[in-house]
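Here it is, the structure in full.
Note that one protein chain of the assembly has been removed; the remaining protein chains are unaltered in position.
Every chain is named by a letter (A, B and C) in the order it is written, and numbering of its residues begins at 1.
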Amino acid sequence: MSVSAFVYTEDVLARFMRIRRQTLALCAGLSGEDLQVQSMPDASPGKWHLAHTTWFFEQFVLGHDPAYRSPNPEWHYLFNSYYESVGPMHARPQRGLLSRPPLDEIRDYRARIDEAIGEHLARGVDAALTARIELGLQHEQQHQELLLTDIKHALWCNPLKPAYRQGPAAGESRTSSMRFLPGRQGPVDIGHEGDGFAYDNETPRHTTWLSAHALANRLVTNDEYLAFVRDGGYQEAGLWLSDGWARVQCEGWQRPLYWQEDLASEFTLAGVRALDPHAPVCHISYFEADAFSRWAGARLPTEAEWEDAATRLPAHGNFQESQHFHPCAVPVGDGLLQMYGDAWEWTASPYVSYPGFKPLPGALGEYNGKFMNGQWVLRGGSCATPRDHIRASYRNFFPPHARWQFAGIRLGQDR
Amino acid sequence: MSVSAFVYTEDVLARFMRIRRQTLALCAGLSGEDLQVQSMPDASPGKWHLAHTTWFFEQFVLGHDPAYRSPNPEWHYLFNSYYESVGPMHARPQRGLLSRPPLDEIRDYRARIDEAIGEHLARGVDAALTARIELGLQHEQQHQELLLTDIKHALWCNPLKPAYRQGPAAGESRTSSMRFLPGRQGPVDIGHEGDGFAYDNETPRHTTWLSAHALANRLVTNDEYLAFVRDGGYQEAGLWLSDGWARVQCEGWQRPLYWQEDLASEFTLAGVRALDPHAPVCHISYFEADAFSRWAGARLPTEAEWEDAATRLPAHGNFQESQHFHPCAVPVGDGLLQMYGDAWEWTASPYVSYPGFKPLPGALGEYNGKFMNGQWVLRGGSCATPRDHIRASYRNFFPPHARWQFAGIRLGQDR
Amino acid sequence: MSVSAFVYTEDVLARFMRIRRQTLALCAGLSGEDLQVQSMPDASPGKWHLAHTTWFFEQFVLGHDPAYRSPNPEWHYLFNSYYESVGPMHARPQRGLLSRPPLDEIRDYRARIDEAIGEHLARGVDAALTARIELGLQHEQQHQELLLTDIKHALWCNPLKPAYRQGPAAGESRTSSMRFLPGRQGPVDIGHEGDGFAYDNETPRHTTWLSAHALANRLVTNDEYLAFVRDGGYQEAGLWLSDGWARVQCEGWQRPLYWQEDLASEFTLAGVRALDPHAPVCHISYFEADAFSRWAGARLPTEAEWEDAATRLPAHGNFQESQHFHPCAVPVGDGLLQMYGDAWEWTASPYVSYPGFKPLPGALGEYNGKFMNGQWVLRGGSCATPRDHIRASYRNFFPPHARWQFAGIRLGQDR
Partner (left out) sequence: MSVSAFVYTEDVLARFMRIRRQTLALCAGLSGEDLQVQSMPDASPGKWHLAHTTWFFEQFVLGHDPAYRSPNPEWHYLFNSYYESVGPMHARPQRGLLSRPPLDEIRDYRARIDEAIGEHLARGVDAALTARIELGLQHEQQHQELLLTDIKHALWCNPLKPAYRQGPAAGESRTSSMRFLPGRQGPVDIGHEGDGFAYDNETPRHTTWLSAHALANRLVTNDEYLAFVRDGGYQEAGLWLSDGWARVQCEGWQRPLYWQEDLASEFTLAGVRALDPHAPVCHISYFEADAFSRWAGARLPTEAEWEDAATRLPAHGNFQESQHFHPCAVPVGDGLLQMYGDAWEWTASPYVSYPGFKPLPGALGEYNGKFMNGQWVLRGGSCATPRDHIRASYRNFFPPHARWQFAGIRLGQDR
């Protein structure tokens, strides 16, 4: 987060209220029971997301004032996620056991903190406060996406395979043929630039060197991935990283996480639906993306290759706002398509710090920096990402076996 | 279950409705969220208990008619507990993930099945039907107790330590001094006798041989157990079975499950309360009961010793109906006290079949028989057991490390 | 161990030297590498058996004299098995890591302790010393059997399936047809009686009650067990205890431990050999013995039924001395056959204390008593048991999933 003031096209409070309301809007149609469930340690209950994002504002905005007294200090322990420097926390795998406080109290908590933030803002806004509010909102938007991926996993664990919500009717399914478009070569600068918000891990902007390469014009489709499955991709050790092959065998991977055994349908947030052959394949781990690219005689792009190409494109795409909550077949077109939205794109870059990286001071320094081990960078956002949350320099990261995120594949090539 | 007709003091339908209503009554004050939580694989969500007990009547009473068609056949998989012979089932540790069907639909399900049972009974009652209904009701009562022990564990897992429900004010806390009363010696008959209901594992009635022995006149109290704790009982390997000592070390046992670290208070269904020195110690594993008895220079009674003594006593005590939901100090008195209610009593008898044991025919044969390995028998019921559920021949059983049940200690002695 | 003097037909020292030598004789043909291997936590390396049995004499015979000083006190930690009251010990699963002290030093250790015992005996023998020596020898004999079962498991883990040793040629394979012979009914006395050696867990002799029953005249054969396998015994949940069925599924059991996939050959201490149809089935867990007996419409005998029958038979059979190291087809004959030797017989009795049981005083009280949980009694000895180690009252015990012991099945019946 650069603490310099960034330009808003929207009043701070209005933006705050809009994004906070959107989180609740995503919960419409989900019961207290639905929001209670934690289907695996990596996922959190919806109710916990509602509470934790609120705690974040309480802790890092209101609590920034040493005189602040929380009306429910005993919740601090419950809703701290991983900030060791502000105190101990409830064990992550046990978040689903917290039936108390009940959903209604969490909704009240949200309302009370929102009101307090409003009062705080009314007392005057400076750059530092704005920066902390904005960090909280970006954080809130990340949890909006997690709320969707986590409820998707929870509903999928239910043998009844219930739907979360029906989206708008999908358009005609078409796609362009895959082509490789050459990227720039030589020294380029990547990393966050300018006045807008960015996380600390996107900085500092710095020079890196691109070797000769090309990027595919669109994401890999279900049809293309199906060919890999049918060709025995999940049975051929030689296509996989050693750790990936161990996963395939020990967890019995045979297809993407949410595909049904018939290879013709998949579980979506709208329930089980026929697989759209032209839509991007999704819920792919890094291991699968890497194996597919090897099978296809290609490789994954590096994050620098991706960013250098994306930085010259507008951040348009199939985002949370489209309400599809699922990747869609790409409209036919020229140039690089689907760089933003639809599905996060695994890169060939491990998640490490940029040269000269400085984490945020204090507890917020735990936001990103301490996770720089064993994860891979994803780029471009997904159908669950809010439109104004993504940017060319944005670095998402997950471990290589993670499959429950909306993650897909864009191929790259050495030239 | 003996299929001979047993004498009811109550109309079958009235008894059915009363017991079914009581299960719901135990849920009063618990939210959908509370009833969703599964705090460990051994426990089940309250909602699941409500559904499973209903499924039991649907499967084994209504479904006994081959023409029966379930209105929700897809729930069969969800709410079958462990009856392999009627089909596959949802994995036990994942019961807490079933946010659907929602609690309201489960309540409807209960109402619909209750109505169907009512109609079924209205068409005529024979001994076989009565027996199946009665088995379902006994089963329901077992789950009433589990519902209480499971919600207790779930609430205890919550750092807020919320109460389930306030009970009536406890009386004055007094107790009799512990004395050992001699039991009978030589051949005795144990096992179910007569027309009343019994599980298959209580039969057949048979002869066994009692050696010279005595039983303590009451349960071990908190004060007595505290002396064991303070004497270093949890640090002295020589007091423990080898498997028990391994548990003590690997799980860090230092005191009974729900005691607080101060050794002066404990978590109860009414929240954290001061430890009553004269009330029976509770939530004790077999390993702890066995170690305590060794420390005390005594031993646990065998189930035959217990039954032979209990069979001549009325089944009075502190049961579910008292609404304490916690063991109480025993009124001063003569003879064997607290044989029924308050806390299940661990015996020195592994849970095995009686000579000539025949499990119930068909799927119901899975009810008891297949669990005859690695468990120990408990006798006498607890403060969570319905009064009319218990009898002298009743055999409860749990693995030796189980601590979340209302289980306590009565000492025995060789003579 | 009763401390009263028991009658020897053999001089104490001669007996000591004979049994100690026999342990070494069993190691002939095994290299230091073979004796180093620990194939699972339940098994120990041969070298460790050689050292631990020696430590036992050092600790409990020589060390009984407070003035005794061990020449290698640092080995105490390594070779104490589970006697918590004499100090901490090396973790059991890590016994295979002890390449030092080397085998040669362990052999020297044996020689030195043997010499010291000899000197001790030369200074005069009383009943207490005799009893301790005898306990050490019985202990040594138990480890002789374990040495064989453990090396068998280790060699079997090797894909080369090497043989331990060729036995004498097997005779003609025949067997009697299975018949059930009625046992006594009513009160009987079981448990150790008389002057001979017995472990504490065989005492006190006491009355128990036998219900009407019969015992099969011989052990279940490979052919009979094969019929169970071919009938789908390992696929039919209804035949199994719940815990057993969980094992079958999670460990993929399909046949006895050492049978080859062809169901026509098995791994023996003489290497892979054709399955003898008339030889007793072996390396069977309690779960399998129990499932087989249910499939056969029978049950396992109780230990009291077994002992009451065995006590009137001579302890003849196929023991360690025959050098077969494998069960053999039974000679045709009348009455109860194979009650001793060939294969340990699983009983339907959990391993618990007899009424009035008193463990040995001091650390030796840990020998048997602390294992009285979760195990089942086996009777009669096996082809790996020394002939003079077994008796009618002998109680062996293993957990229900143990398969690497020479354990088989005798059927029983209610009458």
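Note that a residue touches a chain if its C-beta (ideal position, glycine included) is under 8 Å from a C-beta of that chain, and two chains touch if they have at least 3 such contacts.
Because the structure is predicted, anything quoted here is derived from the model rather than measured.
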| item | value |
| --- | --- |
| Contact list for the unshown chain, restricted to visible chains | A, C |
| Options A:W55, A:F79, A:F228 or A:W245, residue touching the unrepresented chain | A:W245 |
| Which of C:S99, C:Q166, C:Q185 or C:Q235 contacts the chain that the document leaves out | C:S99 |
| On subunit C, residues whose C-beta touches the chain left out of the figure | 31-37, 39, 47, 74, 77-78, 90, 94, 96-103, 154-155, 157-160, 162 |
| Sites on subunit A contacted by the missing partner chain, in the whole complex | 82, 84-85, 187, 206-209, 211, 213, 237-238, 240-245, 286-287, 348-350, 352-353, 355-356, 365-366, 370-374, 400, 414 |
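In this section, only the chains that are shown with their structure count from here on.
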| item | value |
| --- | --- |
| Interface sides of subunit A and subunit B: same vs different residues, half threshold | same |
| Relative to subunit B, chain with the most remote C-alpha centre | A |
| Separation of subunit B from subunit C, taking each centre as the mean of its C-alpha atoms, in whole Å | 37 |
| Per-residue overlap in subunit A, given as positions that touch at least 2 other chains | none |
